[in-house]
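First the structure, which I've put down as structure tokens, then a few questions once you've had a look.
Showing chain A:
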Amino acid sequence: MTDMHFLFFGFGVVWLGIFSYLLYLSGRIRSVRDELRSLHDQLDAVDTNSQS
Partner candidate 1 sequence: MLTAKDLTIRRGHRDILQNVTFTVQPGERIAILGSNGSGKTTLLRTIAGLLRPRTGTIHINGVPPVSSNHGVRRTVGFLGHHPHLYPYLTARENLQIQARLFGMHDPDLRIETTLTTVGMTVSANRHVREFSRGMQQRLGLGLAMLHSPSVLLLDEPDAGLDPEAIEDLPNIIATLCPHSAVVFSTHNDRVVTALADQVGRVAQAKVHFPNRAAKEIGPLPANKTPRQTGFFSAATTLFVKDARIEWRAREQVPTLLIFTLLIALVFDMAFIAVVKTEAAAVATGVLWTSVLLAATLGGTRLFGAEHERGTLDGLLLAPIDPSSIYVAKFLVLSIETFFVGAMQLAFVSLLLNVPLLQGSTIGALALSTTAISAVIALHSSLIINARAREVLLPLLSIPIALPVVLAGVGATLSTLEITPAAQQWPWFGLLTITTAVFLSIGVVLYPYTTR
Partner candidate 2 sequence: MQSRLQNVTTGLSFLLLLLVMGLALFAMFLFAPAERVQGDVYRLLFVHVPSAWLAFLAFGVVAFGSVLYLIRESSRWDRLAVASAELGVLFTTLALATGSIWGRNVWGVWWQWDPRLTTTLVMWFIYAGYLALRAYIDDSAIKPRMAAVAGIVGVLSVPLVWFSVEWWRSLHPTPSVTSPGGGLPGEMLLTLLICVAAFTVLYGVLLRQRMLLEQASSLTAALIERLHTRSESPPQ
């Protein structure tokens, strides 16, 4: 391995690490957003049933 390979490898690890974490975060944000939407819908449904 030459010096440039090490340089490329090192920077690759950094960007991979940062983007992996960003992907993980956005995945969790998406799932929490979906869950919140679903919970709001369920709460609305329960409230509607109890009023009728």
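As a working rule, a residue touches a chain if its C-beta (ideal position, glycine included) is under 8 Å from a C-beta of that chain, and two chains touch if they have at least 3 such contacts; residues count from 1.
Keep in mind how these were chosen: all candidates are chains of the complex that A comes from, given by their letters.
Bear in mind the structure is a predicted one, so any value in this text is a computation, not a measurement.
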Need the partner of chain A in this complex, chosen from 1 or 2. Which is it? 2
Once bound in the complex, which stretches of chain A touch candidate 2? 1, 3-4, 6-7, 9-11, 13-14, 17-18, 21-22, 25, 28-29, 32-33, 35-36, 39-40, 42-43, 46-47, 49-50
